[in-house]
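Note that one protein chain is taken out, while the other chains of the complex remain in position.
Coming up: subunit A.
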Amino acid sequence: QCRLNVLITNFCSVSFFPQKNGISNGTLYKKTFIEHFEQAPMYVAVFTFVGFAVGTIFGYLRDFMRAWGLEKRNIAAEREQQKDFVPLYQDFENFYTRNLYLRIRDNWNRPICSVPGPQFDLMERVTDDYNWTFRFTGRTIRNVINMGSYNYLGFAETDVNALKTVTIELKKYGTGVCSTRQEMGTLDKHVELEKLVAKFLGVEDAMVFGMGFATNSMNIPALVGKGCLILSDELNHTSLVLGARLSGATIRIFKHNNMQSLEKLLRDAIIHGQPRTHRAWRKIIILVEGIYSMEGSIVRLPEIVSLKNKYKAYLYLDEAHSIGAVGATGRGVVEYFGMSPDDVDVLMGTFTKSFGAAGGYIAGKKGLVDFLRTHSHSAVYATSMCPAVAEQIIRAMKCLMGLDGTTQGLQRVRQLEKNTRYFRRKLHEMGFIIYGNDDSPVVPLLLYMPGKIGAFARRMLEKNIGVVVVGFPATPITESRARFCVSAAHTREMLDTVLNALDELGDFLHLKYSRYSKSSHPELYEESRLELED
């Protein structure tokens, strides 16, 4: 009864590692693919429900006391004249917000007042009435270690030398474009950027958009419509879901990263066709992400590509979190798996995470991109990207590709890889339950119980570390988590500080539920061999 879900996939049935001599024929994966989704012991789930039950009972008690005047009401109330009308809002719909979220509300929406680099400054906030209102004391908490920003390559920086070209372009073009791409909003900067993106990814052409979310939600409707079928992963981001729903195509969902589920859906779609008429689908498109930001898992790209080739479907890959963050030179999951960009039909990504800018791109064959230039909603109705932001992306990408004459880009990618491996390995050794792939810089650490969410975030802030925590209803009820985003800008000392703090906090809050930890006292901080131990 092994409760550990360690998925080690390699299509060669015998060996654990890829074959060392010659060509590995018959293997889809060129290196081992290890993902963890360990389940905590059953008592943890029981205590989680006890926590929610106690919270609910106290919530009802406090609501009762507030309704009968035994406790001060801090929330907006109806006027006397409105009391006899049917209420506009159901107060039960705010039950969770009032009684559970509000109590730990000080852990979200914290205003920062510096660049979100590896460290940032926080405006100090206190509350006099248990999080109903906040008040700024005027002080700043300096140099809080940032474990929440999507700053994978560390390009969120204010170094004047690095931003020199950006300042020049800002002075030359100003801040606003004030037009859409199809009217007067296509600048030479956009053309330069698009050529660079295409060169970076190794595709024929690319198009950039001003907003990352809008790249998905405005372009999927242009690519598919009624009579088409979208097969979308369970955990896809809202932008993909919204784009899929706006398009009017039929949506079917397959289980997260589960290739059997996807294959079954593909076979059913091709065999049975459209629901009532049984005509063939006009197009079948598979929507997946490179790295899923809440689980830290990486898509099984080789299998999906072989499925798509077998069943003649199209593939749309959203590399929002994976472009720049995985791959030997930072070119995303396509490079990570050693595949060619021609295997993926539509490569989409955003510049917000690894490039420290804003906006998104879609890349692929020239015919596809030309089609999008005419038919995309963004091109017709949305303002194009600001030229200073475009310049930031250009300089970041040039740095990454080595075109600025230094090896800084490659160093950043290597540093991120090292940091990711180190951080994940140490957390595993300490005995925490971590989700996701061993190579993904997104590290969700499971907290499980609702009380621990608030305690964890507050104590980490006391130790000067800023983390992102998330609980029910944004996660399944038993799987509240803290999500760390490792950055190339984090130094070894910063990571050690965070790891020490986590070690202490893990013992204090009893978070070390893993039953497969290698050693519970990592006294030595040296790099041991990274092979799998038996």
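Quick note on the criterion: a residue touches a chain if its C-beta (ideal position, glycine included) is under 8 Å from a C-beta of that chain, and two chains touch if they have at least 3 such contacts; residues count from 1.
Keep in mind that, in the parts below, contacts and distances are computed from a predicted model.
Missing chain, UniProt protein name: "ORM1-like protein 3", from among "Origin recognition complex subunit 1", "Proteasome subunit beta", "ORM1-like protein 3" or "Protein EARLY HEADING DATE 2".
When the omitted chain is restored, the residue from A:Q119, A:T215 or A:S232 that touches it is A:S232.
When the missing chain is restored to the complex, the residue among A:T215, A:S376, A:T420 or A:S487 that touches it is A:S376. From the options A:I112, A:L246, A:L410 or A:L461, the residue with contact to the chain not on display is A:L246.
For the options A:T180, A:S217 or A:Q392, the residue in contact with the chain missing from this view is A:S217. Touch with the hidden chain on the side of subunit A covers residues 39, 42, 44-46, 48-50, 53, 86, 90, 92-97, 109, 213-214, 217, 221-222, 225-227, 232, 234-236, 238, 241-242, 244-251, 253, 275-276, 294-295, 375-377, 380, 470, 472-479, 481.
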